[in-house]
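A single protein chain has been omitted; all remaining protein chains appear in their positions.
Here the chain labels run A and B in written order, and each chain numbers its own residues starting at 1.
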Amino acid sequence: MKIRIAHGRLIDPANRVDAQRDLYIADGRVAAVGDAPEGFVADREIDATGLVVCPGLVDIAARLREPGFEYRATLESEMEAAMAGGVTSVAIPPDTDPVLDEPGLVEMLRYRAKRLNRAHIYPVGALTVGLGGERLSEMAELTDAGCVAFSQANTPVVDTKVLLHAMEYAATFDFPVWLQPMAPFLSRGGIAHDGEVAARLGLTGIPTAAETIGLYTHIELARLAGCRLHVTRLSSAEGLKMIKWARKEGVDITCDVSINQLHLCDMDIGYFNPHCRLLPPLRSQRDRDALQRGLVEGDINALCSNHTPVDDDAKQCPFSEAEPGATGLELLLPLTLKWAEQCSVPLVDALARVTSDAARIIGSQRGGHLSVDARADVCIFDPEGETLVKRETLRSQGKNTPFLGLCLPGRVRTTIVEGQIMYSEAQ
Amino acid sequence: MPIELPNAETLLARLVDQIRPDVSERTALVGIHTGGAWLAERLHRLLGVKAPLGTIDVSFYRDDYGSRGLHPRPQRSGIPFDVESADIIIVDDVLYTGRTTRAALNELFDYGRPGRVDLAVLCDRHGRELPIGARYCAYTLPQALPASRSLRLSRDATGTLSLRLIDA
Partner (left out) sequence: MRNPQLNRHGELQHLLSLDGLPLSILGAILDIAAPFTEVAEREIKKLPLLRGKSVFNLFFENSTRTRTTFEIAAKRLSADVINLNVSTSSTKKGETLLDTVDNLCAMQADMFVVRHESSGAPYLIADHLHATGRDDIHVVNAGDGRHAHPTQGLLDMYTIRHFKKEFHNLIVVVVGDVLHSRVARSQLAALTTLGVPEVRVVGPRTLLPTDVERMGVRVCHDMREGLRGADVVMMLRLQNERMNGALLPSPQEYFKVWGLTPEKLALAKPDAIVMHPGPMNRGVEIDSTVADGGQAVILPQVTFGIAVRMAVMSMLAGN
C-alpha cells in the first residue's frame, strides 16, 4: 500500500524538520519526504491540511497487563488505546504475573503482540528473578528473546550487593539498567508525598529522601559497575538536581518523567481522590515545576505515560488501599501538548521527548523518526482539536486517571503503523 | 385593611385576672420560648406562684423538623420543679395551629406525669389544626389572619410587651 500524506505540517524532531511537507509511504517504510519519488502513485491519499504529521509516539513505560492481569486489561484493549493515542512503540515494564524473567514469556508476549499487529512492543526484562532482588535473571537469554533493558519496575532491590552484581553483569553485555529510585525502608508503607498534604490528610508519607537516597545508591553503584543507568519516573526537584550532578561527574545516565508527575502535585489529591494514588507519589508544586523545567531543558530525556490500568474494584477503595497507577496511553500526546503550551516549548522540541529521545532510550533505530527508509510509524493529530477525558471515550480498559473530566489540547486523527492505517477517527 | 392590635400590657393584666382564682400550692408555670417565656416570667411574679418558673424550647419536638430542619439556635429547656402531679399552666404568646402546644405537651411529659395541664395565651389568631383550646385567653382576633402574616410578641429595653404583625 502506498500512502501520500499531503498538505500537513511535518514535524520530525530527529531530523529537526518542522515545515509543510508531504510524506510518502511505501512498503511499510518512509519512501520520501517533500517531493514524490519517481513514479509514485498513491493508493491512498490523506489530506492533512491544518494537521501535524509526526513520528508515531514512543512510550517507554506502558503496562499492557498481560500476562496475569487480564481482568484489568488485555493486550487487545490496550493496543487499541495505544492506536487511539498515536502511540506506535511501547516499552513494557516487567511487573506482569508471572514477571518477565523468562525468555519464553517474553517470546510469547512478542508473538501475541505481533499477531495483533498494532504497536511495536519492547519488553523490559526483570533484573532479578521474580523481581525478588536476590538472583540475577538470564539477561543474555532475555535479550535474545527481545528485551531491550532490565528493570525492577516498582520493586527496589534491598540488598545493594546484589544490585551491584546485577549492574556489573548487565554492564558485561552493555545492557542498560532501568531503575526507579526508591529507598526501600524509607518508602515502606508510604502512601503520599511526605509533606503538608499528607500531614493534614493523615496519610503515611514517602519522603523525598527516599528518592534521593535511592538515586544516589544507583548512581554510585552504576559508576562502580560501569553500567548504563536509566532512571525511571523521576518525582522530585532534589532528584533532578542529583541527576545533573551525576552527569557532571561523568556518569552515563538518562532519566524520564511520567505525565502524572509532570502535571500534578500532592494538592491534587484533594479529598482523597484515589486516582491520585500513584507511584512514585505526586510531590509538591515546587517539585512539579522543577520537573517541567527539567523536561524543557532536556535534563529529563523523555516523557512517558506510565500507563497502568487498574480495575474499579481496586481503585474504588479508601485512598491508602487503592492500588497505585493511572491509565495514560491516550493522554500522552495531549499532555505533551499541554506541557508545551504551558512552558512555551516549540512543538518540535516537545515532540522529541515522546518520539526520537524516547526511542534512543529503548535503543530503537527504526522508530521515533521519519527519515527516508525508516519504519513508517506515523501519528497525525489536530493541534487545535481537543481530547475530552471521559470514562466512555477511553479505549483502555482502565478508566482510572486523575485527568478524568478534563479537556486537553490536541486530538489524534490517524495512526499509521509500518505503513498501515491502524486508527482513523471518523470526521 | 389595617388590623388594630390591642395593647399587650392590658391583655397581660386581663390574663392575670383570669388565672388568679385557680392558682394553688400545686400551680406551676412553663413558658414556651421566646414570647411565652417573657409572659410566664411576668405572670409568675404577678401571680406569686411558689414553684420556680419553667421554660421550654420546642425545637426538638416540632413536627415540621422533617421538612424545615433544626431551628438554628435552640434554647435550653429548664423545668426546675417536680413535674410529677403538678398543676401546670403552659404559657404562650399566640395560639395558632396548636402544633407548638402539642410539641410542648410532648416535651413536658418526658419530664414526668403532671396532675393537670392548662394553656394560657395572650392572643388567639384562629387557624387551629389540632383539637387544642386555651383555658385562659386574653384576646381573640375578630377574624383569622392570612397564613402569610405572623403575629409576634416583642419586648423592648424597659421590658414592656407589645404585639406586632410581621409579613412572613
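Keep in mind that, in the parts below, a residue touches a chain if its C-beta (ideal position, glycine included) is under 8 Å from a C-beta of that chain, and two chains touch if they have at least 3 such contacts.
Keep in mind that this is a model prediction, so the values were computed, not measured.
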Touch partners, limited to displayed chains, of the chain removed from view: A, B
Selected residue (touches chain absent from view) among A:159, A:249, A:321 or A:386: A:321
Option from B:61, B:81 or B:96 whose C-beta touches the chain left out: B:61
Residue, one of A:37, A:68 or A:270, that touches the chain absent here: A:270
Contact partner of the left-out chain, one of A:125, A:195 or A:309: A:195
Residues of subunit B in contact with the chain not shown: 57, 59-61, 65-66, 68-70, 72-78, 83, 106, 109-112
Hidden partner interface residues of subunit A, rising order: 194-196, 198-205, 207, 270-272, 274, 313, 316-321
